[in-house]
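The complex appears here minus one protein chain, its other protein chains still in place.
As written, the chains take the letters A, B and C, and residue 1 is the first residue of each chain.
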Amino acid sequence: MKKFIHDFHIIENKDLNPGHFVLTLKPEVNLPPIFPGQFAEVRIDGSTGTFLRRPLSFHDVDYDANTITLLVQRKGDGTNRLAVMKPGDTINMVYPLGNSFHIGSSGERALLVGGGCGVAPLLYLGKILAKNGIRVTTLMGARSEEYIMEPERYKGHGELLLTTEDGKAGTKGYVIHHEVWRERNFSFDRVYTCGPDPMMKAVARLAVRHQVPCEVSLEQTMACGVGACLCCVIETNEGNKCTCTDGPVFDPNDLKNWLE
Amino acid sequence: MKKFIHDFHIIENKDLNPGHFVLTLKPEVNLPPIFPGQFAEVRIDGSTGTFLRRPLSFHDVDYDANTITLLVQRKGDGTNRLAVMKPGDTINMVYPLGNSFHIGSSGERALLVGGGCGVAPLLYLGKILAKNGIRVTTLMGARSEEYIMEPERYKGHGELLLTTEDGKAGTKGYVIHHEVWRERNFSFDRVYTCGPDPMMKAVARLAVRHQVPCEVSLEQTMACGVGACLCCVIETNEGNKCTCTDGPVFDPNDLKNWLE
Amino acid sequence: MKPSLEVNIHNLVLKNPVMTASGTFGYGPEFEDFFDPSVLGGIFVKGTTGKLRQGNPYPRMAETPMGMLNAVGLQNKGVDGFISDIYPKIKHYGTHLIVNVSGSTVEEYIEVAEKINALEHIPAIELNISCPNVKEGGMAFGTSCPSAAAVTRAVREVYHKTMIVKLSPNVTNIAEIAQVVEGAGADAVSVVNTLLGMAINAETRRPVLSTVTGGLSGPAIKPVALRMVWQTAKAVKIPVIGLGGIMTATDAIEFLLAGATAVQVGTANFIDPTVCPKIIAGIESYMIRHETEDIKSLINGLITV
Partner (left out) sequence: MKPSLEVNIHNLVLKNPVMTASGTFGYGPEFEDFFDPSVLGGIFVKGTTGKLRQGNPYPRMAETPMGMLNAVGLQNKGVDGFISDIYPKIKHYGTHLIVNVSGSTVEEYIEVAEKINALEHIPAIELNISCPNVKEGGMAFGTSCPSAAAVTRAVREVYHKTMIVKLSPNVTNIAEIAQVVEGAGADAVSVVNTLLGMAINAETRRPVLSTVTGGLSGPAIKPVALRMVWQTAKAVKIPVIGLGGIMTATDAIEFLLAGATAVQVGTANFIDPTVCPKIIAGIESYMIRHETEDIKSLINGLITV
């Protein structure tokens, strides 16, 4: 997949809740093909605390409008700087990077499990899966009602299930506590997950128990994003692999100590 | 003089020409007393190239409006960053710093000689001199017509003389070539000057020739602005002195090798 | 409960571990408009030599990526000037005043130390064997074990209060130098002075500094300083005072975790003259948030397993 370095203009910067916002961005050229699960390395100017680029997943890609969206969680200097950027501001991106989620065949049923900001790549994934005739169920785990982000967009291409820690919306607890995992309810051919490592590990173990393939999307810290620095490694059964080129999407069976 | 550290809001950012702009700033509190020749150490956020504060002279102080203005020349990262700041943006300043120009007695006639951005402190100086009953003549040297900045403001409190390098406005040449320096024209009791070192040296020598006192305002590179780091020194007849506390205004007679 | 920020450097009791670094805080009066100096754990005053010195020619400063180079070169009034002009103004500050003792020869260090020893309100000195900006002495003493030991031992003979030695980072093995200095009688070490660096103006093709090279300070050097504090703290029993690039309470806590008993704040004073009280308050709120009652439990608190 050919990689590019392009300037993008901010079209919209929308707060979803105090911790998260969505940026809509437009490049000056036509978007190249981007697959679900891929990410961009975003240059953040105007912040003394961000020397390196920041990896962010493609949340959505709209070829008609020639725009992409990023769903970003405020963490530190870089994401806080992005949070205050305004329409018209420019950011530079190296993209599309990494491998992508495997798209099953038409008629399959897929469960997409996202925790917190981990839902970011699952919107675009769900859309593409649906387009390929796959029945999509998104299971979203949020801290509280306020953190259920953009539910309508997920419902646009399938079913949306929810968990919140206090149970005010959806099932009470974490994503793994949702009734969808019960033997009699579970009717999926494949599981995709993105979120905190402990959540993904638990989801991966559930997928194993249900004997369906699973894919996880990792977030190792990165310096280059293109396979040059070897900073973003994850231990696999075949030795260290780069999350930025061999991943970010992995089969948890290949990852060391992931299913224990 | 008590020093403060305050946030200022930008009220206006006006381009004068491609190289210069004027910022009008308002603090959240009432301005303390500020004397002509003093400067502020300005913190420039959002630029990876500016770790240290930048010293900028008070171009004007308006106690009624509770605002100050800075006349800034684009030089590098810091001033270029200031140039794009917008009304509402905040900058932090440590101020007022340094000594100030000596204000003569009522009835005196003063010649204020500024080259390029060196006119910055001379506007406020002229206003205060005029307020104290001193007759003010400002001699401004500009590269070309385009670089004659805010002439009306200087005319508000006295006479304005001009030189440009191509002679399209005012006298052709540098400030030292202006006819005001001719024996028969020169009728001043005191000279003040700010601008590039070679210009100030030439002006200081002319003042000596005319046997009137002269004050020059220096721009040594600074780190702290408060007399702590000893980086901003200038050689005087009594040893190294700090431009930020003993200056920026000096009597050229005290400066080593300045009148040779 | 209000957490305790008190730490001990030899027999100095500091009300908190935040002190100002030599050469970056003047003598204190420069910052009086911004805060009361008595809130500080201590003040390390400007490098003081036997005689008045004019220092190096201008330019003495270059800004670098998240740092700065200085080549001040120990401009100061000399020890007699300090005693007559400055000491009277600051002796009642209500915090520890520590004189940074510098020199070109062992004799000069001894002369300054002896004179400072006589001052009632100066409980400690910091032997600066690491100034990169003077032709003679300075860093030359601090970059070899025998000379570091020699000057330390010589001053120890004449100086009877708390003697801190400030080490140079421009060495292959700082732990070794620290051990030697400990053996020669130092009561504590400050780690680190500036890294030797250089800046060039590509347009004029000239060095930015009159001395070509200068000392690098600021956040740029923090990772190196932190590593050196960690190495030194493991190697010696005397307290280590950590410095180099500290801008925030978090930075200061990192140095404590790495093994520093106290810290000094240098270049940050130029960026924000009120940074020290902010760092003290930030350490306190970190401790409250982490339910740390005594700051001493942070010192050397790095978990490496």
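As a convention for this text, a contact is a pair of C-beta atoms (placed from the backbone, for glycine too) under 8 Å apart; a residue touches a chain by one contact, two chains touch by 3 or more.
These numbers were taken from a predicted model, which means no experiment stands behind them.
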Chains on display which the left-out chain touches in the complete complex: A, C
Options C:Arg227, C:Lys278 or C:Lys296, residue touching the unrepresented chain: C:Arg227
Touch residues of subunit C, complete complex, unshown partner: 62, 64-67, 69, 143-144, 170-172, 195-200, 202, 204-207, 212-213, 216, 218-224, 226-227, 230, 245, 250, 253-254, 257-258, 286, 301-304
Absent-chain interface as seen on subunit A, which is shown: 2-5, 43, 48-53, 94, 220-235, 239-240, 245
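Just so we're on the same page, only the chains that are shown with their structure count from here on.
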Those chains which touch subunit B and also touch subunit A: none
Centroid-based (C-alpha) most distant chain relative to subunit A: B
Centroid distance [mean C-alpha coordinates] between subunit B and subunit A, Å: 55
Separation of mean Cα positions, subunit C and subunit B [Å, integer]: 36
Multi-chain contact sites of subunit B, meaning residues that touch two or more partners: 48, 51
Contacts with two or more other chains, residues of subunit C listed in rising order: 66
